[in-house]
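For this depiction, one protein chain was excluded, whereas all remaining protein chains were kept in their positions.
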Amino acid sequence: MTELLPAFSLRHPTSIEEAIAIHGSAPDARYVAGGTDLIVNLRRGIGDPETLVSLNRIEDFQNIADGKDGGLVIGAGVTIANLANDVTIRTRYPALRVAAGEIAGPGHRETGTVGGNLCLDTRCVFYNQSQWWREANHFCLKHQGEICHVAPKGDFCHAAFSGDLAPVFLVLDAEIEIAGPDGTRREPLSALYTGDGMDHLTLKPGELLTGIHVPANTPPAAYEKHRVRGAIDFPLAGVAVALTKDGDKVKTLKIAVTGTNTSPFLVEGLEAFTGSTLGEDDQAKLADIVQKQVSPMKTTLVQPFGRRRIAGAMARRQAVSLLAGG
Amino acid sequence: MNKPIDRTAIGVPTPLVDGVEKVTGQAQFSADFYPNDALCGVIFRSPYAHAEILELDLTAARALDGVVAIVSGDDCPHTYGIIPIARNEYPMARDRVRYYGEPVAAIAAIDEKTARKALSLIKMKVKELPAYFTIKDALADDAILLHDDKPGNIERDVHNEFGDVEEGFEKADLVREQTFKCAEICQTHMEPHASLAEWDDERAQLTIRTCSQVPYYVHLMLAHTMELERNQIRVIKPFVGGGFGTRTETLNFELIAGILARAAKGKVAMHLNREETFLTSRTRPYTEITMKIGMTKDGHLTATYCNAVQLGGAYAGYGIVTILYAGALLQGIYDIPAVKYDGIRVNANVPPSGAMRGHGTVDSRHAFECLLDEMAEELGLDPLEVRRRNMLTVPTDTMNGIKIMSYGLDECVDKVELESGWKDKVGQLGPGRGIGFACSQYISGAAKPVNWTGEPHAVVNLKLDFDGSITALTGAADIGQGSSTIVAQTVAEVCGLDIRKVRIIANDSAITPKDNGSYSSRVTMMVGNATIDAANHLRDILLVAASAKLDARPQDIEIVNEMFRVSGGQDEGLPFQEVVEAALVDTGTITVKGTFTCPPEFQGGKHRGGAVGSTMGFSYSAQAVEVSVDPDTGQVRVENVWVAHDCGYAINPLAVEGQIQGSVWMGMGQALSEETRYHKNGMPMFTNMLDYRVPSIVESPPIHTYIVESIDPNGPFGAKEAGECSLSSFIPALVNAIYDATGLRYTELPVTPDRLVEAISKKQHRDRVAAARAAEATGAAE
Partner (left out) sequence: MSSSEQAPRLLSMTLNGRVRHDAVGDNILLLDYLRETCDLIGTKQGCDGGECGACTVLVDGKSRLSCITLAAECEGKSVETIEALATNGKMSALQRGFHEKLGSQCGYCTPGMIMASEALLRRNSSPSEDEIRDALGGNICRCTGYVKIIEAVQAAAEELS
């Protein structure tokens, strides 16, 4: 006997157009894919949609296909498990596979989707709680309340984006395809996020993610996730690094981080490392740059100090190992 | 007593007698009983940490269609609690609430939706009171009292000294003192709390199915709080999904279910969710321990002093016993001439703590074993050698009046040393890797039950009828540890039968004899002995019947493979069924009873609180843990565990191994990832299974388990405890291993990555400063 979900009706469109049409005709509609994030929130009384538009019967949405430019188009409905098991992904984009393989547990991975993972709601210990709990705690800015318990003086929500795939897609320069009532558009993944923990996506009403384009020739990349347990846990910090080299020197370096800020983001100011052999000083500098740009807050029970340091260290050691690697 | 030989039903790995139900999905737990006509019961919980209730308005909720009954503190003026002298908790708060989530009222409605709607209509007016969530705040001079009869917010303070501690420290060559902080831990049994209470209004009788480790105590408390005769109540314990101590006392939801069912004149299914289950957890309390040890330079202990302060929570619960245990088990493991203990259990506005696995003893053992390790190093001694030099010789009496008849710790230490390759590893594994060691002990059942009646400690009935099968009736609560299997094995062994001939009926107060329940690892010891007693009676009856037919004296008859025959004779003998039929002729259905009573000399010292720690036998454990530590992320990986556990005798080696592994692993959770947290306003921040991190299978280590059998003269076939002791030795062994790997002696639990990374970075900083100073000094000297 679980707590009852709100009395929504569930619709099953079979095409993207139909999904958008249903969404448009029902005023209070939400898209649901695997539901491994959304249903958990609904069970906790977060959200009260009248209609859920399921994306699970839209078939062309669930494929991994070759893109026109030699890259790959990953449908937003591809499950995390299928992404991790895909042969092309395994061979050409191993960092994606690592990130996918470390998401939640096997049951979530069989159900959860790439689109849901990129659109995942932001997380905070004051938010991911039951209705009773949040009410007893006088709610908070992000939902039904007036103040933020993490930073009570401000009027900004710091809830952390905690999906594992986004940083890898960011360092691979992936682009997303969005469909909506006004047609489709394609833009860099970073444009999906607002930077506000409360309303974290730039999607307009009725818009949905349909696919992700990964370019053909991506630099070697890696992903490391920090969490307390070996499974289930969301990232406390997740760092993706992509690096090309010129002999024993860095040519290009990209780093993206998840789990620490309201959005997954690309670390800035890494041009300075072009030409570096990542000696000890540069390693320290690199860790420092990352540490300065991540801003973990007390949105989890794990202390920000450690998460910050760990993010820096994971960036440093992955960069070093990519530079050393063949 | 010698080690038993020629055993057929005991000493062999035996799958659980109720295991088939569990793996096929047929096992019914409390929440699986949900008759069509049951009402849904829900609890209205306090949204305040500490407040005086000015008004509770239930009218709107009561008026809602579909609401059948609402009860509140007004419906029950009686306090309940496990310790008869410390019952200060109402099933539903009256006048005052003392923690977030405390039950205030409850609703029975035709369905979940109606019940939840009604909850939202309850209005409570309060005057908020200052609330305390830390030891320091609760003990502050200007703190208001949680309970008027507990000055200083001290639930209980304990002070005792055995031997001359001051003299002991004087004799020592090395005295060290260290403070340890150990987080609060939740049992987190996988089954959330649930009850089905059925009130028969025609007969004024209550039947409750509930997930308890102590159905008998639930029975008593239901009678007490509901003002019923005990004979109006029937308590049934279905399959229970773990307990680990939460369920060793009556919990509020069980009483509320009963009260609500009577008010509704019907059936109420009360299912708590995980959050509510966490709030109703009777945890291992947050504890600050200062440990002081004196040692001679050759490693002999001269004295120890322990000061423990526990954040006990809002009500008494088991607290008195918990704080006593933290001191009582300083003895009974090593030979220490003088032991002093001061303990305080503090009341504060968090849910009450209680008796978690290793009750009260775990954090003190942790502190002791860590400090011992540090001192051994300082003296240049091998930590195992230090332990060896302080072993007990048995039989012996501890200074606090506990008799020890068997002691396998030396063998445990030897075994672990050998199997772990200790000598080649300690200090030699290279940077980032380490190995650590520790020991522990635990009781095999509290020799004096909390609710002292003078009755035997355990009773088991056996029934043998025309069908030739034996039904064992036991009140012992099997909650997964395998106690029913032990009863079946024991009967089979004593009567020379195949275990399949023995059926177990457990835990129905209308059918089975009273049993105090599953706590303090008492079941194997006490129920095991009572079972032997019962089975011996039955065997005697059968032997007499067989002797008439075989024309021999009963004492000359043996039972082999279900055949009764004259010992040493050539005859094939009589089959079991024939003997049964012969035995039934005179009496009809045979019922026998076995009992067990702990002799008074085992019931503990004469000092105040001396019953706590008393037992018929201590189990012992030694453990080595190998880790790797990632200095960048602070991630500790447990690579390997070697544990040797002296369980006296392994009646069911399969279950003994399972118990040892389960407790070692639970120790790992406490050591590395589990902790409760409260926000500064007292909100519990951990009440879900993402924030309360029970280890997953991925990071859980291989656990090499070695059973040591010291054959205790008191134990059934020599058996002692197997399910708690090895939890305690894991934690210090791990922390000692982290030291071996990093050079850091970490004094807080759990050692989470964020904490360790911070400690490592501080240490690196300190080392750098020290190196710079040293360089400067050499520079200056040149």
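By letter and in written order, the chains are A and B; residue numbering begins at 1 in each of them.
By definition in this document, a residue touches a chain if its C-beta (ideal position, glycine included) is under 8 Å from a C-beta of that chain, and two chains touch if they have at least 3 such contacts.
Quick caveat, the model's predicted, so the values are computed rather than measured.
Peer 1: Which of these touches the unseen chain: A:Q62, A:S130 or A:S162?
Peer 2: A:S130
Peer 1: Please identify which residue in B:K22, B:K171 or B:H679 touches the non-displayed chain.
Peer 2: B:K22
Peer 1: Any idea which of B:E191, B:E493 or B:D740 touches the chain not displayed?
Peer 2: B:E191
Peer 1: So which of B:Y315, B:W665, B:F686 or B:Y739 would be touching the chain we can't see?
Peer 2: From the options B:Y315, B:W665, B:F686 or B:Y739, the contact with the absent chain belongs to B:W665.
Peer 1: Considering the whole complex, not just the chains shown, which residues of chain A touch the missing one?
Peer 2: Listed in rising order, the touching residues are 1-10, 12, 35-36, 39-40, 43-44, 48-50, 52, 54, 56, 81, 101, 104-108, 110-111, 130, 230-232.
Peer 1: Would you write out the residues of chain B that touch the absent chain, in ascending order?
Peer 2: 15-16, 18-29, 31-32, 34, 113, 116-117, 187-192, 239-242, 244, 273-275, 479-482, 654-655, 657-658, 661-666, 688-690, 694, 696-698, 700, 702-703, 705
In the analysis below, only the chains that are shown with their structure count from here on.
Peer 1: Return the distance between the CA-based centres of chain A and chain B, expressed in whole Å.
Peer 2: From the centre of chain A to the centre of chain B is 42 Å.
Peer 1: List the residues on chain A that touch chain B in their complex, please.
Peer 2: 1-4, 105, 125, 128-130, 132-133, 135-137, 149, 226, 228-234, 236, 300-303, 305-307, 309-310, 313-314, 317
Peer 1: Where on chain B is chain A touching in the complex?
Peer 2: 31, 34, 40, 45, 47-48, 100, 112-113, 116, 269, 271, 273, 275, 632-635, 672-673, 675, 677, 679, 681, 683, 685-688, 690-691, 693, 695-699, 752-755, 757-758, 761
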